[in-house]
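On to chain A.
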Amino acid sequence: MAPITTGHYLGLSAALLLIGVAGVLTRRSIVVVLMSIELILNAVNINLIAFSSNSQNVRGQIFAMFIIADAVAEAAVGLGILIALFRNKDTVLADEVDLLKW
Partner candidate 1 sequence: MLDVFFFYAFAALVLGGALLTVTLRNTVHCAISLIASLSGVAGIFLLQKAEFLFAVQIIVYVGGVMVLFLFVIMLVNLDTAARDRQFNRQWIAAVACVLAIGAEGVYFVRSGSGAWTFAAPSEFALSAGNTEDIARMLFSEYLVPFEIASVLLLVAVVGSVLMARREA
Partner candidate 2 sequence: MNLLDIVICTPLVGFLLTLFIPRSKPQWVRVFTLTVSVIAFVLSVGLATGFNSGSSNLQFVTDFIWNASPEIHYHVALDGISLWLVILSTLLTPIAILISWRSIDNRVKEFFGLLLLLEFGLVGVFAAFDLFLFYIFWEVSLVPMYFLIGIWGHDRRIYAAVKFFLYTMAGSVLMLAGIIFIYNRTGTFNYSSILDMLGSGRLSFTTGEEMFLFLAFFLAFAIKVPLFPLHTWLPDAHVEAPTAGSLMLASVMLKMGTYGLVRFCLPMFPGAARECAPWIIVLAIIGIIYGALVALVQPNMKKLVAYSSVSHLGFVVLGIFSFTQMGLDGAVYQMLNHGISTGALFIVVGFLYTRRHSLEIKDYGGVATVAPWLSTVFLITTLASIGLPTLNNFVGEFLVLQGSAQANFKWTIFASLGVILSACYMLWLYQRVFFGETPEGVRHHMPDLNLREWVAIVPLIILMAWMGTAPQTFLPPVSSATAHLLEQSKMNVPLRVHAAPAPPVIVAAEASHAR
């Protein structure tokens, strides 16, 4: 088997990005959309770590740390918003959120 290069990691990341984007665009459940966004962020992190180890500097890893911190903050606020919406609307399907024209 061919040795694993940075390119392999980038391919993996691109595939993950693809799946994430597809998930965001097609799923109706808001929670799953949020999960898909997490997938994209992880694709970014795979990229960053691969680049970091390729160029032998640690900036990419620090960047990834901040991205994880941000993902947490986003998830916390996003789920909070979801709960607030659910209280009033009883739906967690993206296309039933339609009081305003979508």
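With respect to how the candidates were assembled, all candidates are chains of the complex that A comes from, given by their letters.
FYI, a residue touches a chain if its C-beta (ideal position, glycine included) is under 8 Å from a C-beta of that chain, and two chains touch if they have at least 3 such contacts; residues count from 1.
This is a predicted model, so every value here is computed, not measured.
Of the numbered chains 1 or 2, all belong to the complex, but just one touches chain A: 1. Residues of chain A that touch candidate 1 in their complex: 1-12, 14-23, 25-29, 31-32, 34-36, 38-39, 42, 45-46, 49-59, 61-62, 64-66, 68-77, 79-84, 86-87, 91-95.
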